[in-house]
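Apart from one protein chain that is not included, each protein chain of the complex appears where it belongs.
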Amino acid sequence: MLNKGQHFFGALYDNDYQFQMKNERGFKMSLRFALVGNPNCGKTTLFNEITGSTQYVGNWPGVTIEKKEGKARRVQEDVKIIDLPGIYSLSPYSLEEIIARDYILDEKPDVVINIIDATNIERNLYLTTQLIELGIPVVAALNMMDAVEARGDKIDTGALEKGIGIPVVPTSASKGRGVTELVDKAIQVAYAAASGTAKPQAQIYDQEVEKYIGNIETNIVPSLGKKTGNARWTAIKLLEGDEKVLEKMEVPAAFLKDIEACRKQIESHYDNDVETVIADGRYKMISGIVGKAVKKKSGSGSLTISDKIDKVVTNRILAIPLFLALMYLVFKVTFGEIGSFTIDWVDGLINGTVSDAVSGWLEAAGAAEWLNGLIVGGVIGGVGSMLVFVPQIMILFFFLSILEDSGYMARAAFVMDRLLRKLGLTGKSFIPMLMGFGCSVPAIMGARTLENEKDRRLTIILTPFMSCGARLPIYLLFVGAFFAKNQDLIIFSLYLLGIVIAVITGIILKKTVLKGEAAPFVMELPPYRIPTIKGLLIHMWDRGKGFIKKAGTIIFAAAVVIWVLQSFNFSFQMVEDPAESVLGAIGGVIAPIFAPLGFGDWKSAVALITGFIAKEAVVSTMGILHGVGEIAEDTTALAAVIQGVFTPLTAYAFMAFTLLYMPCMAAFATIKREMNSWKWTVFTVGLQTGIAWVVAFLIFQVGRLMGLQ
Amino acid sequence: MQRTLRELKPGDKAVVTKVAGEGAVKRRLMDMGVTKGAEVFVRKVAPLGDPIEVNVRGYELTFRKAEAENIFVE
């Protein structure tokens, strides 16, 4: 508090005007900073560093683009930070650019903090030059300095500052360095701007161009009055032919003609259109600055080891077979003998040893029979049924981690782009969809990397068809019971089915509901890395841990609820036969929907419904409803039981249904969030479930016609 | 001699002389630094001929054959 007072008084003595500004805004100077930068420049990490848990995430109205706001921590002033979408430039053409630009022009933040990826300076500075032209104070954060140092490059920050004309603060957001300095600098600049006069902007273009800018600035802009904002910026935009500005300024026809004349002059002088001339001008200035300020260690002009590896990996002939071979290998190990072995082992443990022990203990302690049923039949039976599959799932996650950490995933996207484009998707959709094989939730969030809104929506809709890890227990249960000899083949066919359905759905949607043009494909490929064993195990453990945690919590809760509902009827009496219980009644009503699919019994119906809570719950529920926990010594007890309920054909139909129908509530919530629209969310979920029903129907009916059982 | 980026192979170096084409794609390329005077170095080409990965102005950029056809180099 004392500090605040000091500052305030200091300002009083310094400058009357500043005092007046503060007084108008109240004693506390309230500041607003906007974060702007290229995608992938570390903006999000920096935002998190500055705002921590004070951040609030929403969406810009009506679009799928995220809006993040927060307050700066560790500063005395009241500083609000708003994170604008990642953009490459301020042209008025893409949604992100429009949002960012409009925010700066209309809301007039006190300072724009421009985050520059130091490993990529030239391109990042392109945006910087445009930001400066807007006329609001800009402070640059030279981020990822740790990567620069690692490479052995050197950047002279002072020379950069002189060249661009704005303060430059080196930072390393991922390591938390330089962040406080950055915010302090921005605050300094904000105060200075509030009092002092604005520095005239540097004239960066060729004389020819500057001539016309000055021309328009003095002769045309003043008469446009009202909301011209920064005069020079408006002049440049008019010269460029910026549609939004022309609209907003309502430029009279006579002036339009003058502007046109200027443009024609420039075009004939340079033999190129005005936009290009201006872009060239910007880069020319940037090259000059960068040449003086940046010293690179190694030339980028030779093939690195990564490149040499890529010669094979992305080779015309080898690439796709290589990819398929890798996938097959993953499947063979995960779902083949090694995998099955782990299942039997855990199953015997839980449903045998532990189950007996607990049951015995409860009896000895004098617990009521219903309690015994709840614990052994409900909790252990339910949660145990799912835990059995954890080791196998961990193996799968291990492989997925290898693919990600090594950098192979990005290559796969690169290789698949051409194919995917024929289906109306882009290579960039590939990565989120591949992640969907682990868990849909981060995969759906991964769709954010797509710039095109339609592409984003399409990817979100199709990602759940990539069978997620939580559905595995269901497959494993059924293939264990019905296809023991060909487990990996059947599961592989299911995954393939998911992909095929996704492709077909994608094509249809692209032609109807989500028509649009393909966005330009711009992607950065990281260099290959050898994943460390430690890193891989950490990843695998993280995800596996998530699974187990889920079992201990959500599945546990669901199991308890299910057990209660299947043990009591509507009059709160305990019943022997679950078919008479509350759940039985509900199931009885819903079951007929599934009859044409081959599994119209109430237990299966109820199990599928619980799949909304979490896909693993389907197995749990089956375990409880079929009374598995109470069948002691049997290993793979549940598998034995369902052999009496299903046939191989209906089992496959059931698996296909679970593969395709709507995902769990976590994914549902994520879809709602990313789509930012109930309409789209309901459409997505309805579409998926509808497709699931139709496909399962076809499998069952056609199979029956073909004489399969 | 006017060649386009499309004709280059992995390992080739060149300098951009002009970016043809219109609209969104051209703008996007320029935003990404593909303008007159930019040095490019071709790193890899995908199996079916596209996309192409190129080092431009110090970083890696990927784009399609169709876009490469509009970039003139020497």
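Letters A and B mark the chains in the order given here, with residues in each chain numbered from 1 onward.
In the analysis below, a residue touches a chain if its C-beta (ideal position, glycine included) is under 8 Å from a C-beta of that chain, and two chains touch if they have at least 3 such contacts.
Going forward, contacts and distances are computed from a predicted model.
Asks: So one subunit is absent here. Using its UniProt record, which name fits best from "Acyl carrier protein", "sn-glycerol-3-phosphate import ATP-binding protein UgpC", "ABC transporter domain-containing protein" or "Attachment p12 family protein"?
Replies: Options "Acyl carrier protein", "sn-glycerol-3-phosphate import ATP-binding protein UgpC", "ABC transporter domain-containing protein" or "Attachment p12 family protein" considered; the missing chain's recorded name is "Attachment p12 family protein".
Asks: Of the chains you can see, which ones touch the chain that is left out?
Replies: Looking at the complete complex, the unshown chain comes into contact with A.
Asks: Could you tell which one of A:G446, A:G498 or A:G584 touches the chain left off the display?
Replies: A:G446
Asks: Just one of A:V138, A:I490, A:I554 or A:L583 touches the chain that is missing; which is it?
Replies: Answer from the full complex: A:I554 touches the omitted chain.
Asks: Could you tell me which of A:I220, A:A293, A:V379 or A:L565 touches the chain that is not displayed?
Replies: A:V379
Asks: For the chain left out of this view, which of A:H539, A:K603 or A:H626 touches it?
Replies: Hidden-chain contact among the options goes to A:H539.
Asks: Spell out the interface residues on chain A facing the chain that's missing from view.
Replies: Chain A touches the chain not shown through residues 44-45, 48, 55, 57, 365-368, 371, 374-375, 379, 397, 400-401, 404, 435, 438-443, 445-446, 448-449, 469-470, 538-539, 542-543, 545-547, 549-550, 553-554, 556-557, 560-561, 664-667, 669-670, 673.
Basically, only the chains that are shown with their structure count from here on.
Asks: Nearest whole angstrom, what separates the Cα centre of chain A from the Cα centre of chain B?
Replies: 29
Asks: Where on chain A is chain B touching in the complex?
Replies: 88-89, 91, 93, 119-123, 126, 272, 275-276, 279-280, 283-284, 287, 296, 300-301, 303, 307, 310-311, 314-317, 319-320, 414-415, 417-419, 427, 520-525
Asks: Considering the complex alone, what residue numbers of chain B touch chain A?
Replies: Touching chain A: residues 10-11, 13, 18-19, 24-25, 27-33, 35-39, 41, 43-51, 53, 55, 57-64, 67 of chain B.
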